[in-house]
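Omission of a single protein chain aside, the complex is shown with its protein chains in their original locations.
Naming follows writing order (A and B), and every chain is counted from residue 1.
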Amino acid sequence: MSTPTASRLHRPTLVIGIGLFAIAAITWHDAANMKIRASYGMGADAASYFISIFLGLLGLGHLISAFRRQTDPEPSDWKAVLWVSLGLLSLIAALWFDLGFVLGSTLLFCFTARAFGRKALLADIVLGFVIATGIFLLFNKVLTLGLPMGPFERLF
Amino acid sequence: MESLIYLMQGFGTALDPANLMFAAVGVILGTAVGVLPGIGPALTVALLLPVTFKLDPGGSLIMFAGIYYGGMYGGSTTAILLNTPGESASVVTALEGNQMARRGRGGPALATAAIGSFVAALIATAGLAFFAPLLVKVAVKFGPWDYFGLMLIAFVTVSATFGSSPLRGLTSLGIGLWLGLIGIDQLTGQTRLSFGVPNLLDGIEVTTLAVGLFAIGEALFVASRHLFNDEKPMAIKGSIWMSREDWKRSWKPWLRGTAVGFPIGALPAGGAEIPTFMSYTMERKLSSKPEEFGKGAIEGVAGPEAANNASAAGTLVPLLTLGLPTSATAAVMLAGFQQYNLQPGPLLFVQHPALVWGLVASLFIANVMLLVLNLPLVGLWVRLLKIPLPWLYAGILVFACMGTIAANPSVIELMMLVGFGFLGFVMRRYDYPIAPVVVGLILGPMADSQLRRALQMSLGDPMILLQHPGSAIMIAIASIALLAPFFFRGLSKFRQDED
Partner (left out) sequence: MTYLHSKLVAAWLTAAVAVLPAALPAQAQDLELTITAPAGAGGGWDSAARSLQDVMMSTGAARSVQVINVPGAGGTVGLAQFVQSAEGSPNQMLVGGITMVGAIITNDAPYDLTKVTPIARLTGDPLVIVVPSSSPYKTMADLIEGIKKDVGRTIWAGGSAGGADHILAALVTQAAGEDPAKVNYVAYSGGGESLAAMLGGQVTAGVSGYGEWQGQIESGDLRALAISYPEPIEGIEAKPLKEQGYDIELVNWRGIFAGPGISDADKATLSAAVEKTVKSPEWQELIKARGWADYYASSDEFATFIATETDRVHAILSSIGLAQ
């Protein structure tokens, strides 16, 4: 990604421009299919059309600037991003499969710590587990708020 | 001077040792919960509301006041230190505040926020005590056309948060506006862009967007960079206290922020965000060192934080005098009043003067307690940054996700949070400013419904916007602010861009 592009075309800017066009088209389509009309004044579709045009113009702006010189972003550590993503996904999965907040948060904690270069997995799991359990007890028991429960949480 | 006598009696009530203790407990709880990233004052108050149920009305409301102000203080702490605002009104605080923290000036940033909040809340609470009945008469005269004018001014001020490239700034704003379309339109019941997903019908939650973009986006971005970036992003350098220069640069923004925040907060549909945007823009324009903005200008923390707290006191004006909750926090407060069969409204001041003035007095007291509690804590909070990076960000992510699912225990909400996190990461990577997205999501739907309400009342005649003096003046101000730079500097600047 970070290598200077040989052609003068700046690819990320181009992709963002095309993305904006796509969103604008979806918004226009959505507005055109609205059924409920306002009896007086403007309907709900007016804002959609306005923003659709606005996004279209921004898309055009991106296409133009894609042909100009752009500074490339600094290099990224994609492995670290992957670890954090894995952590976030584990929390989502834990809630999706009703495995509970504590398990999901523990995984999120130790995977994120791993992303930042920690290797002591066991220590992080224990720390994450203690923090997550503490939060769970505080919120569900003291503040009576429903954080998602799994088999472990039901023990309390 | 009747008010003054009542207020003195109120202090009598509030200074009762038991009530004093309730205020202290409220302040400590409010700060402690509010400081968690992703948890703003509204959720703080909602979470702690049940704690107050079993007290008598007086004590409970006093504790409430403490929680409310405590939550406000707590929210700015994480915005400054960790770039994770817990609520939309602290988004602007994060802009300069976090830059200061990165330059090792987290201490002064927290101090100016705390003292600014104190000054603002003090003045605004006094305004509440003496001018509430008067102010509310003006506020209800504000029609949808006037609100639309105010939104236009707010939109113009947003450009201050754009950073270097107008195209990127406008794109961020456009994404925010687009997100604001999603959901059921309040005026007609028409759904927009919900793609049949029921969870989208109520629209995008501002807190979910803000926490996703800021907290999660930030964590991803820092993770992607820390290998290549040897400097520790947030070392503590120099004194943690405000220098003489900091004071000199802060006191005017505090007062100006208060002057903007209180009246807008008192408007039935004003809210806390708009005054923070306006204050930020104003400070940027008036600063003697505008070049420091974006790199940690103390005025950019002092002004918006004062505006934020002043507007919080402002929202109590319509709440107490009309029973009209104008913010999420105020809505929860209203529920608190109703617990005791107290209906805030025109008769509240007449029927329960002791209670109302006790509450006003305890707001003063809570405010003093907060300052006493928070200034020494600045040192402690700053030390938060000494937590090793891996644990710090792991903790932020756990708390941020927890805040979102605590408010709405739904996997889809969590997925949106994570999605916004990746959006925030991509935007940071390609240098798009983050704040305008949040601004767009807040202002877009408001401007849309106020404009359409105005047109509905005029049966479609757009001239209504110019027929009312208030809206005409505000639209003129917005147009001048938008166009003037083009006339004076625009042309030459454009030519420079071409080179």
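We take it that a contact is a pair of C-beta atoms (placed from the backbone, for glycine too) under 8 Å apart; a residue touches a chain by one contact, two chains touch by 3 or more.
Note that the structure is a prediction, hence the values are computed from the model and not measured.
Though it is not drawn, the left-out chain touches A, B in the full complex. Contact with the chain that does not appear here is found for just one residue of A:W78, A:F97 or A:F156, A:F156. Among B:M8, B:L134, B:L201 or B:A354, the one in contact with the hidden chain is B:L201. Counting over the whole complex, subunit A has residues 36-37, 39-40, 141-142, 144, 146, 154-156 touching the chain that is not drawn. Although one chain is hidden here, its contacts on subunit B can still be listed: residues 25, 46, 49, 51, 53-55, 139-144, 184-189, 191, 198-199, 201-202, 268-269, 318, 322-326, 331-332, 334-335, 338, 341, 343-348, 407-410, 453, 456-457, 459.
In the analysis below, only the chains that are shown with their structure count from here on.
Here the CA centre of subunit A is 23 Å from the CA centre of subunit B. The touching residues of subunit B, when paired with subunit A in their complex, are 47-48, 50-51, 167, 170-171, 174, 177-178, 181, 185, 187-190, 192-193, 216, 219-220, 223-228, 389-391, 393-395, 397-399, 401-402, 405-406, 409, 411, 414-415, 418, 421-422, 425, 429-431, 444, 448, 451-456, 458-460. By the touch criterion given at the top, residues 12-13, 16, 20, 23, 26-27, 30-31, 34-38, 40-48, 51, 54-55, 58, 61-62, 65, 71, 73-78, 80-81, 83-85, 87-89, 91-92, 95-96, 101, 105, 108-110, 112-118, 124, 127-128, 131-132, 135, 139, 143-148 of subunit A touch subunit B in their complex.
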